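A single protein chain has been removed from this complex, and every other one stays in its place.
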Amino acid sequence: MAALRVRCRLFARYAEVVGREEVVLDLPADAVVADAIALLRRQVPRGDVLPERPLVAVNLAHVLHTERLRDGDELALLPPLAGG
Amino acid sequence: MAALRVRCRLFARYAEVVGREEVVLDLPADAVVADAIALLRRQVPRGDVLPERPLVAVNLAHVLHTERLRDGDELALLPPLAGG
Amino acid sequence: MPFALRDPIRVDALLAEVVAPERGGTALFLGTVRRGPDDGPVVRIEYSAYPEMLEAEFTRIVSEAHARWPEARVTARHRLGDVPLGEASIAIAAAAPHRGDAFDACRYVIEEAKQRLPVWKREVLADGATVWRDNAGGRVMGGVPPGGG
Partner (left out) sequence: MPFALRDPIRVDALLAEVVAPERGGTALFLGTVRRGPDDGPVVRIEYSAYPEMLEAEFTRIVSEAHARWPEARVTARHRLGDVPLGEASIAIAAAAPHRGDAFDACRYVIEEAKQRLPVWKREVLADGATVWRDNAGGRVMGGVPPGGG
């Protein structure tokens, strides 16, 4: 049984590569960002083309891959930034 | 006999103090800026109210008081700057 | 007022938000769309974003600037969608009683914006091909973007 559910959003080149802008991930209670990325890369077709350590945000803020996830979090994979 | 003639311009507060915007100064051939200032302060009514070492320009460029003058030069006494 | 907009950035309006008689110095930065270093003819450049995070991150950056330069007033905009070459994609205005603070606050915001704003840029070339660009002007390759792998 999954202990937490995370909404994972994909943008720009990453959304293009996997052909999706959003994926729901079910994770164990002690999951960190790195676990979610690993699951995403296995679960989604062409997910393995995504980098293993992309830039990530949780709930609209940049975080490290060691950040703990909570049920209902919004995780985002951010391609190399080009703002400004 | 004067060896060189210099046109001396006064601006802003300095023009207000002496009531003139321009004074012609006749100076010896080896005169420097400091000599012109000294003459101006003696020659013009209320000239002694002008500072002894004002900011000065010759021919539209900032110079030191040791700068040699040449016949036909335009000397200017510049009150404390307030541009920008 | 949201930081993101789809129309041209109006510099006068941005300046009017920060300029005031008690703030004697105003610094403005404009980032202008330019060609990538190795491009053929670019017909247009599209900016996209993670919109909710763009607003949140810009708010944090401007708050940080206000904390560091309390007398400064800072505002900013990022344009999204198609931006023609030579037009501004980002604008930052900072006014302060002392001009050094205005320059420093403006510079802080653009440097942090470049590092942190979730915005992406795609060039559309004359032959219809598209190129994703990162912030250094490099191409973002397939699934292993430079710096992301």
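As written, the chain order gives the labels A, B and C, with residue 1 at the start of each chain.
Keep this in mind: contacts are C-beta pairs under 8 Å (C-beta built on N, C-alpha and C of every residue); 3 or more make two chains touch, one makes a residue touch a chain.
Keep in mind that this is a model prediction, so the values were computed, not measured.
K.L.:
Omitted chain: which shown chains does it touch?
P.N.:
B, C
K.L.:
Among C:Arg44, C:Arg60 or C:Arg99, which one touches the chain that has been omitted from the display?
P.N.:
Missing-chain contact among the listed residues: C:Arg99.
K.L.:
In the whole complex, what residues of subunit C lie against the chain that is missing from view?
P.N.:
The missing chain touches subunit C at positions 11-12, 15, 19-35, 85-86, 88, 95, 97, 99, 102-103, 106-107, 110.
K.L.:
To test your reading of the contact rule: which positions on subunit B touch the chain that is missing from view?
P.N.:
Here the touching residues of subunit B are 9, 11-13, 17, 46, 48-55, 57, 60-62, 76, 78-84.
Methods note: only the chains that are shown with their structure count from here on.
K.L.:
What's the contact topology between the chains, one of line, ring, star, complete, other?
P.N.:
If you draw each chain as a dot and join those that touch, the picture is no line, ring, star or complete graph.
K.L.:
On a C-alpha centroid basis, what's the spacing between subunit A and subunit C, in Å?
P.N.:
Each chain reduced to its C-alpha mean, subunit A and subunit C end up 25 Å apart.
K.L.:
Counting only residues that touch at least 2 other chains, which ones in subunit A make the list?
P.N.:
None at all.
K.L.:
Mark out which residues of subunit C touch at least two other chains, giving numbers and ranges.
P.N.:
Not one residue of subunit C touches more than one other chain, so the list is empty.
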